[in-house]
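Missing here is one protein chain; the remaining ones are kept as they sit in the complex.
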Amino acid sequence: MTGTLFHAILAQTGTGLPTTPTTPTPTTTPASTFPTILLTALIFSSMAIAVIILFLPERTRDQRGRIRIMGLVGAAIPMLFTLGGLNFQVSQEFSGGTVSFEEKHAWVTSFPIHIDYHLGVDGISLPLLLLSTVMFTVAVLAAWKNETRPRLFFVLLLLLETGVNGTLCALDGVMFVLFWAMELVPSFLLIAIWGGTGRLRAAQRYLVYGLISTALLLAALLLLAFKSQQNSFDFDLTNTVGLTPAIAFTGFWLSVAAFAIRLPVVPLHTWMPDAVAEASPPVSAIISGVVLKLSAYGLLRITMSAFPLGVGRFSFVLAVFAVVGTWWGFAGALGTRDIKRLLAYISIGQMSGVLLAVSAGQSIALNGAVLLMLANGFGIGLLLLLAGTLEERARTRDITRLGGLVWQMPRLTALWIVGGLTAIGVPFLAGFAAEFMLFTGAFPVHRWATVLVMVGLLLNTGCVLWMLQRVFFGNAREAFARIKDASTLELFYLVPLAAVAVLLGLFPGRLLPIINNGVLSVVSRINGG
Amino acid sequence: MDAGIGHFLALSALLFAIGAFGMLARRNLLGVLMSAQVMVAAATVALAAFARFGYGGSRPLSGAAFAFFVIIGGAAEVLVATAVLLLVHRRRESLDVDELDDLRG
Amino acid sequence: MYNLAWAVVLLPLGGFLFAFLPESPRRAAQVCITFTAAAFVVSMILLLYRVAHVKDNPYQALITFWTFDPGTKLQGGFISDFHAQIGVLVDNLSCVMMAVVSLVSLLVQVYATGFLRRDEGGYTRHFAGLVMATFAMLALVASPNLFGLWVFWELLGVCFYVLVAHWWDRPEAAAAARRMFLITRIGDLALLLGLVFVFAKFAASVAQVPAAAGQTATDPFNFFVMEKQFSGAIAGHVAGTGPRTLIILALLVLLAAAAKSALLPLHTWVGRVFEEAPAPVTALLSTVTMSAAGVYLVARMYPLFEVAPHVASVMAVLGALTAVIAAAVAVAQNDIRRLLAWSTTSQVGLMFAALGTGAYSAAIFQMITHAWAKAALVLAAGSLVAAYRTTDIREMSGAWQHMRATSRALAVAAASAAGVVLLAGFWSLGAILAGVMRNQFPNGAHVAGWVQALVVVCVALTVLLGAVAPMRMFFQASLGELPRRRGFQPQRVREVGARVVRPTALLAGLAALGGFMGIPGVRAGFSHFVFAGTTRGADDHALAGLVVVGVLAVAGAGVAWAAHTGRVKVPSTGRAGALVAGGLRLDAAYDWAVANTVLRAAPVVATVDDAVRERVLDEVGEVVETAAEAGRRWQVGRIDAVTVSAFAGVVLVAGAVVLGATGHLPFTGATR
Amino acid sequence: MSVNGIVFYAFAAVAVVAALGVVGLPELRHAAYALAGMGAAVGLLFLLVGNELLFAVQILVYGLAVPAVLLVAVTLVGGRSRDQGAGWLSSWWPVAVLVAVGTGALLLGVVAVSGDVWVRGDYALDGKAVTQPMGDLIFKRYALPFGVSAVLLLTALVGAVAIGRRDDLEDELEAAEAARRHREERMRRRREDRERARAAQRPAAVAGQAEGE
Partner (left out) sequence: MHAAMLAATTTVSTQSSSPFGPLVDLWPEGILLAGALVCIALAALRPRTGIATYQWISGFSIVAAAGTNFVYLRGMPTRAASPGYVAYANGLVVDRFTLFLTATLCAFALFTVLLGTLLSERIRTHLGEYHAFLLLATLGAVLLVSTREMISMFVAVELLGVSTVLLVGTVKTARRGGVAAVKYLVAGMVSSGVLLYGLALLYGIGGSTDLIEVAHTATHANAATVLAMSLVLLGLLGKVGVVPFQRLLPDTMQGAPAPVLGFVASLGVTAVLGLFLRVAVTAFPAVQSNWTALVALVAAVSMLYGSVLALRQQSVRRLVGHLVLAQLGVTLMGVLGWQQDKQGLSAALFALATSGLAVIAVAAVITLVEASGTSDSVQSWRGLSRRSPGSAAALTAALLSIAGLPPMIGFFARIFTMEAAVLAGYAWLLVLALVCTVIGAVAALRLVRAVYAAAPDEDALPLEEPGTARAVLAVCGVAVVGLVAAVQPLLALASGGAGAVIVR
């Protein structure tokens, strides 16, 4: 991948001639030559491993080690599948069609409204699948030292991964809900068992909000299935049918509410800092970095694709929510002393950017939004894992009680800076291209909202920097004298994550054709395609 | 004036209501059981009356046959109920509806 | 040949990457310096080639950072590809800038090897940061489009965030870095908005612009494309745009430049940075990078300001006021670092005043001469501070005997900065004054007469006042005997070594002699090489400018001498004096404003969140739970509860259904 | 008013009075007698509608067998509510009155407005014996219910015996049962103690955790 990129650079730098953007070259190999069981295998391999782990004993050290290895295998297999698929698509430039690796089998046909076993990835879900699988692999490594009930932990984590990957691959409404809700219980338990002191309440809130979101989503999908007269939950079919405005608006708001709860959008966000702060580091990284991205994905996949009328009609309202979200995220980040809560608020602010892109409904903005999901996922995920390592060492997450840690942990500090700069969109890191495209795309539609969101995100930047400065800089403190820098294991999973953030910032162009391919199909619905 | 279907049905309804009251109001479970039999009797009266005055429609006397089975079923029910009540009484020394309150939220 | 521009840009980046390879910090510094030196050499080659081939068209080469075809109509009905390209542009301006930037950076780095102690932590980081900042600035000046410029503009900010916070164990240093970063982020944001605005307004019409050689016709951010777009917009040829569009865009660009270059009222970070950052960082920052970036941005976007003369007027006034106020404040400073900071602000203000009145060449010229002089001053000041262990110039004296070379450099650089006759500053200040008096943009536009009058007066005043501060600093520090005070170590007042002295001296030499390249009337002069528009403007008022500047500068130097000898009191007492001496206290005002708005509001938000979560949303759940609990308690175990509820329910339901069926119930919704 | 009518009213009155006795007599023994009386009265009403078979079965089952079984049961349990002072009515009897009145009103109301909705056939009862047709019905058309009724009675009998008999093993089982309950009780107490101890240790700030079961 990078090889071809450098080749391209050299080819272009060698001449002073005008350069043309690389156009996708049509290839003759159709995507369907790839084995079409790929996605099923990808989704369910982690579940299968989880089942195997369920039957492994965990009494001795060796046995626990075996469980960890299995956990890693269970997370790595989907990642390898995803990388393979991504590589394939990068070389194909998605010329085989919008959706690839498609699997479609009739599932439930006895009912008036059919359900299909329909999987497939397009340009939106494939990069997110990369995010998900990488983050899960990293989370397994981050939980390597966990000695309390590792079996249950890995089982739940892998089940969670199945749910997340399934949601990303589902192309049928019922399957989407199925996987969407499937992650609910594992993540609930993951918070409730391995979290901090307030974990039970946090888990309970997480659960209730998640359930409400699922119910709203189900209502929206049922409405869609019933009113589109297509007799199927399949996204392919239902999405093509025009709905009456009243129905479209109702469905739009139902789905927006469902996803807004989990995105989260202010004022439905209050559960989120709680859950992120109380969950253990790998879990909070997964929840904030991956699981919450699913709702952003859902906004694109369901809200925009199925209820484009609503997006057009209520675009301004969404933009207002986006503005409020960024500013609220900023204020919350400024007002908290807990590092993880701060990161959660930053995430809230950034995800409001996705909402802005959705409200704009422009392809450039949506491309930026997808990139932003990736950047935020990797960046916030990295930061939350780092917060975990920090808390493990310093025994506190209170910013005011930390300081001067760079003396003890320079490597981790460097990673913190990479993560922070990624999150705030500094050039050549992952957030940069995302925010730039997002703003560029959204500005023509919502000028003032875009400006306000930009300012809000700028202020978010300040919060991150301030936090970094207070925690890491300043005089070395006696209390932290015994703190050690990153261990090899930690570097082993943190550095690749940082590297991904950097690579994504350096070469977003490699992903953009893929992403755009998916975004175009969404945008075409908005424009009445 | 001969007694017509209406009379029998009125009697049946009355008996049913009385039985219902007994079921709800009697304190002793044996009394509840007896009241239940009043309700069953109310139903048989209605069935028999329909069989007589309605002539059973296309199926003559079906109602009367139904009443027959109801009576037999009622007897079986009383038998089992009595046995269970005796069992409970043996354990609990009480058959009062408000004292047997183990099963609660 | 022009491909060498890639080498200029990328060599410092290579230096950055290779700086981490060697184990020893010294080697790392050497690597950085070597790469920077190579970049300087190549840039000189490039410059000389360009001088020889001045008729060539500008050269561009691009890397497509990312691009894609959105493939759909945007709202408003236009179609445009999106380009995010970075690359190199070689024209006269960028050639000159590259050479100056790499030269100053090289000298600063050499100085830094002597200035910083190697055993200190962060040595390597410091050099890596310097070379990375050099890369960012080189790439910035070489950018052929606004997008690339913005990218490196941001990168520059990040680099200096790290550099300024070099001594990050001091909270003040970190705070200064943060303050700088956040204020310049305002500029970044403005520039980003400008980019977005350009795309929104001009992306549709790029297809109409004929592609010049070496350009991508469809990139709306390209400077040459934009130039055509702007003239098209003012002529009404671009749909959806007009003078208002241009004014908004120009204001955004001006805001960006003002934040980066620290014009009033966004100047507050400069003083803190001068106080907290190491001298090499300050030298680099105040001369050819941060301050220069803003000036360069305006210079690059000059076609925009030509067609938006109102904004140009604003810029001129802003620059002029900044110049004169900062110069006045600088006079009142006793802290050597603050003095230099205000002096820098003042000089940058002059550049903006020049740019705002059409004196394009003069501004660039001033930027370059100022770079040399101010770099020399800052480096020399750094040496002095290190020697005297104080930053108060009143506590320094007698350097002439013990630090001869530094003092000489200081003298020359101060005189040059003051505009003493025949030194570099003299020529450039003269050019600025002449340009301001000329008041003509390349396209013939000009700012209003009263604006011009104001600007001329301000510039003249600035020259007078601006001469005082550096000269006073020189007199105070160099002349006289060594101070006698408790704890002072006279033996420390000596030259550190050649690595410190030589760069300073070299820069001072440039500050002395470099001005001859810009003597008006000379055919190969600076303004013949770097100018805005297609043809060079006239040289009116050149002599007048020079004469005025010469007189004023000498007068200023005299005032400085008078102040040094005590015949003139520096106004540092009284309310106004304190305000001036304290640098207008705007930063404190900002702090107060932030602390009393945002920081007050933020905890409220967290409280509101908690309250919403616990008082409202949890309460809703609590209501259900209470109902459930009540229902559970209501489930008394007694047996007649079963029968009563069942029978009552049956009667109610059956009754309702029967009554509903016979129409006796008002609600018939159930019977559908 | 014809003889038929008079007889109906007489038997109906007896049935109602007896039913009231069943629900209203404080002594269960008396109530059982009243049940027998009601059974007999209803049986006579069956005779009035000309169904000898039903009459016979009703008299046998509800006039004799059921009251007898119940009387035995009453005797075994002691005849009346243990708590004499609390009376024979449960404490919720006003609700019961309401419900019963509602039931009666509903049924009687519907009967009152439904004079002509009932199916009318052409089968004339007068002068025809119903026992033979009844037998045909029960043994042919309703052979399946008949068989099932037999199974039902068998079940009831076996069940009554199985539930009602007092086994030798019962004491032993009871002891085991008591041990189970005792153990559960002990565990519950211990757990509550632990909960209290934990709650006492925990600072108020993290009381949220106390919620966990």
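A, B, C and D are the chain letters, set down in written order, and residue numbers restart from 1 in every chain.
The rule is simple: contacts are C-beta pairs under 8 Å (C-beta built on N, C-alpha and C of every residue); 3 or more make two chains touch, one makes a residue touch a chain.
Quantities reported herein were computed from a predicted structural model and do not represent experimental measurements.
By the document's own contact criterion, which visible chains does the hidden chain reach in the full complex?
A, B, C, D
Which of A:L119, A:A139, A:L189 or A:V266 touches the chain that is not shown?
In the complete complex, the chain left out is touched by residue A:L189.
Can you name the residues of chain D that touch the chain not displayed here?
Given the touch definition above, chain D has residues 106-107, 109-111, 113-114, 117-119, 121, 139-145, 147-152, 155-156, 158-159, 162-163, 167, 169-170, 173-174, 176-177, 180-181, 183-184, 187-188, 190-191, 194, 212-213 touching the missing chain.
Taking the full complex into account, what residues of chain C touch the chain not shown?
Residues in contact with the chain left out: 624-625, 627-629, 631-632, 635, 637, 639, 641-643, 645-650, 652-654, 656-658, 660-662, 670-672.
Could I get the residues of chain A that touch the absent chain, sorted low to high?
The list for chain A reads 54, 106-113, 115, 149, 151-152, 174, 177-182, 184-185, 188-189, 192-193, 200, 203-204, 207-208, 211-212, 214-216, 218-219, 222, 225-226.
Everything below uses one rule, namely that only the chains that are shown with their structure count from here on.
Centroid of chain B to centroid of chain D, CA atoms only: how many Å?
6
Going through chain B residue by residue, note those that touch at least 2 other chains and give them in order.
Correct list: 20, 24-25, 97-98.
Going by the contact rule at the top, pick out the chain A residues touching chain C in the complex.
So the residues of chain A touching chain C come out as 8-9, 12-23, 205, 208, 267, 269-271, 273-274, 328, 331-336, 362-364, 367, 404, 406-407, 421, 426-428, 432-433, 436-437, 439-440, 443-445, 450-451, 454-455, 458-459, 461-462, 465-466, 469, 473-476, 507-509, 512-513, 516, 520, 523-524, 527.
Per the contact definition, I'd like the list of chain D residues that touch chain C in the complex.
90, 92, 95-96, 98-99, 102-103, 106, 110, 113
Quick one: in the complex, what on chain C touches chain A?
Where chain C meets chain A, its residues are 2-3, 6, 59-76, 81-85, 151-152, 154-155, 158, 161, 165, 168-171, 174-175, 177-178, 181-182, 185-186, 188-189, 192-193, 195-197, 199-200, 211, 214-217, 598-599, 601-607, 609-610, 612-613, 617-618, 621.
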